[in-house]
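Shown here: the complex without one of its protein chains, the others still in place.
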Amino acid sequence: MNTMNMLDKNLDTKTTKIAARDVNVYYGDSHAIKDVNVEIDANTVTAFIGPSGCGKSTFLRCINRMNDTIDVCRVTGDILLDGEDIYDKRVDPVQLRARVGMVFQKPNPFPKSIYDNVAYGPRIHGLSRNKAELDEIVEKSLRRAAIWEEVKDRLHAPGTGLSGGQQQRLCIARAIATEPEVLLMDEPCSALDPIATAQVEELIDELRANYSVVIVTHSMQQAARVSQKTAFFHLGNLVEFGPTGQIFTNPDDPRTESYITGRIG
Amino acid sequence: MTDFSPTPDQPAVAQNSLLTQSKRTIKRNSAEARFKAYGIAAIGIGLVMLLVLVTTIFGRGTGAFQQTFITVNVELLESKLDKNGERNIEDIKRVTTFGYAPLIKSAMQTAVADLGIETSLKSKHMAGLLSKNAVAQLRAYVLANPEKIGETIEFRFLAQSRVDGYLKGRVSRDSIENDKNISPEQLDLVDALVAAGVIEKTFNLDFITGADASDQRPEAAGMGVSMLGSFFMMLVVLALALPIGVAASIYLEEFAPKNWITDVIEVNIANLAAVPSIVYGILGLAVFINYMHLPMSAPLVGGLVLTLMTLPTIIISTRAALKAVPPSIRDAALGVGASKMQSVFHHVLPLAAPGILTGTIIGLAQALGETAPLLLIGMVGFIASNAPSTIGEGLLSPNSAMPAQIYEWAKRADPAFYERAWGGIIVLLIFLVTMNTVAVILRRRFERRW
Partner (left out) sequence: MKPPWAATPKSPQHIAIGWGGSSAPVVFLDQIQPVFFAAVTPELLMPLFWLVVVLLALTALGFWFGRRRALASAQGNPRHLHSLPVYYGANVAMSIAIPALLTLMVWLLAQPLLIENRVSGLIPQELIPESTSVGLVMSDVRRLAEGLDEAVLQNVMTQQEARSLDASTSDVRALLGSVGVALGSEVRPEVLEAAQQYRQLSRTGGNAMTLVCLLLAVVGFGLSIRRTHKDFRARNVVERGVLALLILAASLAILTTIGIVLSMLFETVNFFGLHAWTDFFFGSTWAPNFRGDSELSILPLLWGTLYISAIALLVAVPVGLFAAIYLSEYASPAVRSFAKPLLEILAGIPTIVYGLFALLTVGPLLLKLFGQGDNGILGLSWMTGATSVLTAGVVMGIMLIPFVSSLSDDIINAVPQSLRDGSLGLGATPSETIRQVVLPAALPGIVGAILLAASRAIGETMIVVMGAGAIAKFSANPFESMTTITTRVVSQLTGDTDFASPETLVAFALGLSLFVLTLGLNVLALYIVRKYREQYD
């Protein structure tokens, strides 16, 4: 997966999972996201790239309404998940976040056991009827996050005792335990060493089979390695969005080219 | 809807539209609302308690700032006050307050008769409307102005506490059934005198400036002398706690090597801040009074005890203020060749001064309201009747302090003193609020962001 063979990537027969229309985000007086339109496909890894402060993380946090927790943040425009506006008044962000999971920049396992970390989501959402079912969910999630083999003997040890890469994969297991349809990842490898990064990247590619993954990354190489589609953000604008191969080899916009070649950023 | 079809792995929730809340979500949201309501209720309880406390204090205490006075003309009979007629001050002094009582009785009788008020009361009971203080007031006046003997002078006497309470609504005709101090007839007379303007309720400066009175005369008791006691204690605290606290903080923050001795001192200070105040009282009793034989009840001793109690607070806030000064300032001073000591005293300390001052004021406010240690060193339990005239006397002669005075009043049996106690609390709180406001303003004004 670490080769630059993105042109071969399978881009056909995809359905739109998330559609953003004229999204604007304001932090108090500052205009953080300007008129962004984007369509994110199911079973695809979409990468958001761009220089620091370009709004890619802000936009990502709009998709599961994590920005609601920030008092001064205001969002206009529509973001549709399976055709339903997630900013509709009737939508409960809690229910939304069960379907759109999130993995954060810094691994943030709860100060609980590994098992309880993964079981947390299923428990609050009531996804299991009994202990056996919960055990099953935990095991399945840990397996999917490619960490089962490492932790199966110490499920009741604290999650904070794992190494950084393991912690991040635990957080991914925790996120997929609630069976989301979309997985948002905010620079999931920025706090990890290269080996752990490789493991997580490999995992992301496997997750594509079941989820629509959106990943924000600082590293262009990472975007090229893991994503099928790439969106380039600059100063709050979505400059260019298209198949990853095209963005990296033949960008339409001169700003994208400048960024790819390292002149800005 | 899009043509998205769920894979076998899709969870149950995904089948539902986002726009309708699942049963579980509704349940969870109501749990959420409940939880939030508990929080609001907790804040509400706290604020309601504050409101109740403040309204109780002001509702019960403002009465103390008003006092009922009776204005009568007293004829200073020569035959009673100076039988020889020589105006010899020694002779006049020989007449005790008992000798003045008949004057007041006849003055009251004349006043009542002149106003044409019908009453079955004897003159003794008419004079009973006046405070027991009245004779002393009269005697003091005569001793100061012996030449007025023989004249008729208008006097404004304190009414006794039951009359005062009747006008303030504390005493009613029902409540005095078993009260030996006042009778319903006397209250009838009070009503008539109020209508005639002889009895009136006015602002009572004496409560703020005056001295405490014995428990027979709640109407004459005031805060003034105990306020001075508190003032002298605060003087001692300020003079000792500020320099010692700042010196200790400078050492710990700027010079102390990181070793176990420093650790012990630091842990010690943190723990001293949480030692119950009564323990400082025991210390003061054992060391300052029992061992060093400093005078009992003296503000000096109170100040020393409160100094020890306040020191940890001041040290903790001073260290925080010193810590807030960025190291770049110290580096800059050292860089131009100042010694470590000079960099601290010339640069760090002035920059930390507002923070230190704020902490000191808060520490002083804490000390001002403290009562328990004062109980043990004897600042409660006697009548602080004379204001000290010099600083030395203020520090060494027995006195009370504001909170101790309030406690003293609360202990007394007559409910009239309770009003005094609440009123005293208002005075105390005014001081505390002022000090804290000054601290907040200082902090706002000089706060620096580095």
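In this document, chain identifiers A and B correspond to the written order of the chains, with residue numbering beginning at 1 in each.
In the analysis below, a residue touches a chain if its C-beta (ideal position, glycine included) is under 8 Å from a C-beta of that chain, and two chains touch if they have at least 3 such contacts.
As the structure is a computational prediction, the values presented were derived from the model and not from experiment.
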| item | value |
| --- | --- |
| Residue, one of B:F203, B:F255 or B:F446, that touches the chain absent here | B:F255 |
| Touch with the omitted chain, as defined above, among B:I89, B:L115 or B:V275 | B:V275 |
| Options A:G121, A:G165 or A:P188, residue touching the unrepresented chain | A:G121 |
| Chain A, residues in touch with the chain not shown (by the definition above) | 64, 66, 69, 71, 94-99, 101-104, 106, 108-112, 120-121, 124-125, 171, 174-175, 178, 184 |
| Contacts of chain B with the absent chain, listed as residue ranges | 28-29, 31-32, 34-36, 38-43, 45-47, 49-50, 53, 56-57, 60, 214-215, 243-245, 247-248, 250-252, 255-256, 264-265, 267-272, 274-280, 282-283, 285-287, 289-297, 308, 311-312, 315, 339-341, 365, 368-372, 375-378, 380-383, 392-393, 396-398, 403, 406-407, 410-415, 418, 421-422, 425, 428-429, 432, 436 |
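Just so we're on the same page, only the chains that are shown with their structure count from here on.
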| item | value |
| --- | --- |
| Chain A and chain B: spacing of chain centres that average the CA atoms, whole Å | 61 |
| Contact set on chain A toward chain B in their complex | 15-17, 42, 81-84, 86, 88, 90-92, 94-96, 98-99, 124-127, 178-179, 181, 210 |
| Chain B residues touching chain A - in the complex, by the definition given at the top | 1-4, 7, 9-14, 16-22, 24-25, 28-29 |
